[in-house]
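Before I ask anything, here is the structure I am working with.
The other protein chains are all here in position, but one chain of the complex has been omitted.
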Amino acid sequence: MAVETEEVLLVRVQQENFSVDEEIDRVRSRSTRIGGLNIFLGTARDRSKGRDVSSMTFEHYEGMAQRKLREIRERALKDFDVIEVLILHRYGPIEIGENIVLIVVGAEHRADAFKACRWCIDELKKITPIWKSEHTPDGEVWVEEHP
Amino acid sequence: MAVETEEVLLVRVQQENFSVDEEIDRVRSRSTRIGGLNIFLGTARDRSKGRDVSSMTFEHYEGMAQRKLREIRERALKDFDVIEVLILHRYGPIEIGENIVLIVVGAEHRADAFKACRWCIDELKKITPIWKSEHTPDGEVWVEEHP
Amino acid sequence: MSTSSVATIKLFGMLKTLVPGGELSLDFPQGCKVRDFIEMLRPRWPEVAELVVQKKVLVSVNQEIAHWDTEISNTDEIALLPPFAGGSLGKV
Partner (left out) sequence: MSTSSVATIKLFGMLKTLVPGGELSLDFPQGCKVRDFIEMLRPRWPEVAELVVQKKVLVSVNQEIAHWDTEISNTDEIALLPPFAGGSLGKV
């Protein structure tokens, strides 16, 4: 696969579910120097701020969301001693227990992998235009993380 | 599956490779409260202390290794605000790029998942009787992490 | 004198529940600033304007967060962005 095509696959916003094993392989196939991967997987939880949640829907700003995730990947590669970074976020309806977001960071040493992965998910929540509505017994509620 | 059997599967030392997706599912099936998983995956790297490495072999102290990993899981569950912890280490011959060790931590909140996962892998390296020999151009070298 | 033009403003998340049709069209003078644009929203969509003034909703121009002084024209892609909620967990 051409390098450019492969790079595009390292940052995605998609409706379909994903396999963590496949995404890990995508990262580690980039270098045999990788000795440690830190991975963050966000999943749909059945409770939120004291409310029962039966399912949720994610909406994203097509174009800007991808652009912000690419920015995050590039800054992580520049600011941390890591070899590869993959960022993936789903949109559309998501059931309880399902995957929402995945960050995979491959590095030579584990401390760098942990730090970069943590930074990526924190930054993702801050700057990526993605919104969530939760389906609760009281109806649909748009979640405001920063009121 | 009985609870006891399932608990046994959460700490393993095994020769066979493993699927990260399957192990993640094992953890998240324990509670719908899990909203974030932090995962550490250690893989076989082709360089070690300036030497080229063509493959490696892990040896463990059967019984004591499992006992130490169980200790780590139990302390993580007690000391951190996390819901479930899985620890898996392979032994025997391992090729470059293959999986060696997996830690999966499921929590309600991501900060706890990151902290506990980092603690588990650090502690694993300190107290678990597992040894590694690397196959290099100079022959087989037993790795001493703490000289 | 600047010419005026109609632009469609993209809305997301809970903003779509505030604006019937889920989209917002506004006639504004070329080269006006974001601060002026917000005031032009106020007559028809006072609730939306208030959220922007309170910084609960951000304005983006061409997919970058805009400031009060950012100038806009009808060829720009303008959007109103409620608080983000990507990732999965609310609290750290």
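A, B and C label the chains in the order they appear, each numbered from 1.
Following the convention adopted for this analysis, a contact is a pair of C-beta atoms (placed from the backbone, for glycine too) under 8 Å apart; a residue touches a chain by one contact, two chains touch by 3 or more.
Here the structure is a predicted model, which means the values were calculated and not measured.
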| item | value |
| --- | --- |
| Those residues of chain B which, in the complete complex, touch the missing chain | 42-45, 48-49, 58-61, 63-65, 67, 89, 100-101, 121-122, 124-133, 142-147 |
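Methods note: only the chains that are shown with their structure count from here on.
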| item | value |
| --- | --- |
| Most central chain, judged by mean C-alpha position against the global CA mean | A |
| Chain located farthest away, centre of chain B as origin (C-alpha) | C |
| Averaged-CA centre spacing for the pair chain C and chain B, given as whole angstrom | 48 |
| Sites on chain C at which at least two other chains make contact | 87-89, 92 |
| Where chain B touches two or more other chains at once, by residue number | 35-36, 108, 110 |
